[in-house]
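Omission of a single protein chain aside, the complex is shown with its protein chains in their original locations.
Letters are used for the chains, namely A and B, taken in the order the chains are written, and counting of residues starts over at 1 for each.
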Amino acid sequence: MTAREYPAELTVQPPPLGELRLLAGTQPLSLTEHISRYGPIPRLAGPAQLIAEVERSGLTGRGGAAFPAGRKLRAVAEAARVRARPGRAGWAVVVANGSESEPASRKDAVLLALAPHLVLDGIALCADAVGAGRAYLCAGHSGSTRALAAALAERDRAGLSRIQVQLTDTPDGYLSGQETALISVLNGGAPLPTFVPPRPAEKGANRRPTLVLNVETLAQIGLIARFGAQWFRSVGAPDAPGSALVTVSGSVDRPGVREVPLGTVLGEVLRWSGLSRSAQAVLTGGYFGTWLPLPGASAVPVSEPGLRAAGAALGAGVLAVLPEAACGLAETARITGFLSWQSAGQCGPCRNGMPALAEAMNHIAFGRPGRDVLGWAQQLTGLLPGRGACHLPDGAAGLVASALRVFAADLTEHTRSGPCQGAAGAPVLPVPAAPMPADRSMR
Amino acid sequence: MSGTGPATAIVVTSSTPLWYATRATGLVALVLLTASMALGLLSSVRFERPDWPRFVTLGLHRNLSLLALAFTVVHVLTTVLDSFVSIPLQDAFIPFISSYRPLWVGLGAIAFDLMVALIVTSLLRTRMGLRSWRLVHWTAYLCWPVAVLHGLGTGTDTPTTWVLVLTASCVLVIAVLTLWRLARAWPARPLPSTVAVVLIVVTLIAGGAWLHAGPLAPHWSTRAGTRTAHAAGVSKAEHGISR
Partner (left out) sequence: MSQSQEAASRRGAQRQSVPRQPALRRPQLRVNPIACEAHGVCIELLPELITSDQWGYPVLRTGAVPLHLEDLARRAVADCPTLALRLVLPE
């Protein structure tokens, strides 16, 4: 399937200069504006061309796992080729994941609002590349379904709809956007993770090879297909090419979503958002992420390899800054309580270990912890990782371990004289309220 | 069979070693099946002691099931080979087609088929998927009582005291363990558990009543469908005894 030719008066624009790529402005782009800014969706020689270009670009997934996008494309294309029934095209499925269940992240919502057509281009291109006959665009409360439906209708009228894209509302819940949980929802099941194997690339939605990509990744693919891998790599770092969207929040003057070249140091990224001098730490990745001290970690590059070297990760691109006056242990305790509430409850270690971890953190943050509580918390952080069907327990364990490390001074004060002043203050990081105990039984 | 004098003599001289073998292997198979079922129930309630780990229960359960099948196979073979009553091999697999006590032998065929299914699926357990294996394994709850009924209905030894005591002990063991199993399941699923308990109690009472009015009452062999010449031979002995 190929793109239709556009009217001659619309010329193809040169690639966007400078470092703003995905987010070209502050207003949503209509289809005509989108085409006038980026050019029409390119006509490629064949599916292999896109896959090769994405592989050359070094694009990694922007949903949190940072898996090489080219490799995922190739895996799904191969699985679809092997399992497709002869004469039946369109065996695979593309899922655009804009669920954004991470409370501290807003980048997917902003991208879907401002540049929905980039995402839809990415979907169409990937569908061609893997041989998919249908696609799902999953947005939670993060994307307006009506605006997306309007964008799809626009493309329909312009004759650009090469594939049926079904809009789906991701249900509430921290795990709903997780890859296998989302596929479970699409298959009519509960929003709970499933055991892997089989991977979605082998057997996902409707038991077909399914390509699940974050909406930002798909938008990047929409650009790579137009301007090439070289162009993509012209910005960013050699080990982390391209740009990425980050959500900066907390004690900064200009919180919000920014597009940054990967590899820019943390201090600079935060300065762009108006970093207040009194920041003590930053939570990177998401609520399942890691604390880094400020200004100590200012020179850490904002990229997957850069953050990993510092014991953190880019994750969902969350950078939540903690002011000096707040208590990192209290924030962590609240987040851990939230994560524990959000557990699917399917795996013993998580079902048992997460409430224990939340309780221990509560004691550490709001009580006067003795050495046994601290020892127990440390033991739990070693006991949880790698023992669940998803990475929720890993994330919580990593969060708590980093908090105990980064806020060691607060920890000493708490053990000596109970909770500090900051612990009694208002929460900095927004944590949805947990239901009353009775509600829990409804899960 | 109780009785003295000439009637007993008729019974003794008309039986063959094969008939003894059939009855013996049948009873032993029932005991082994009961033991296997008991261990299966113990496993389902996660029974464990410091000197009796879970894998002992599971290992014994597997071995006793295989033994039970072996004895049942011998039981079937001796029955088929015994020329006194004509029971061809297919009667052991296809229920209710036998000319001798069709219902009761048929129950034996059902129990035998289920045993084979249970064991074959358990040997292929890791290749089957848990749900299908579990579905087949639930038929154990059908297999065992059917085997007991088959024994009571077909068995010529049923009226003897020690056989009754043996069968009653087997029933008691399984009833108690099943109630234990249901008690474990009750918190999560009160309704099905209660229904199951009621069913068990009703079955026990009905079973007892049937036993009293059936195999333990006179002329059972005729009522059970022992045909013509065989009936003459066996009921003659019974008449002799009841007099």
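FYI, a residue touches a chain if its C-beta (ideal position, glycine included) is under 8 Å from a C-beta of that chain, and two chains touch if they have at least 3 such contacts.
Not measured: the values here are computed from a predicted model.
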Hey, which of A:I41, A:A389, A:A403 or A:L429 is the one touching the hidden chain? A:A389
Touch assignment to the omitted chain, from A:S234, A:Q346 or A:T415, lands on A:Q346
Absent-chain interface residues of subunit B come out as 43, 46, 48, 53-55, 58-59, 125-126, 129-130, 133
Subunit A residues that touch the omitted chain in the full complex: 194-195, 346-350, 352-353, 383, 387-389
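Keep this in mind: only the chains that are shown with their structure count from here on.
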Using mean CA coordinates as chain centres, what's the subunit A-subunit B distance in Å? 61
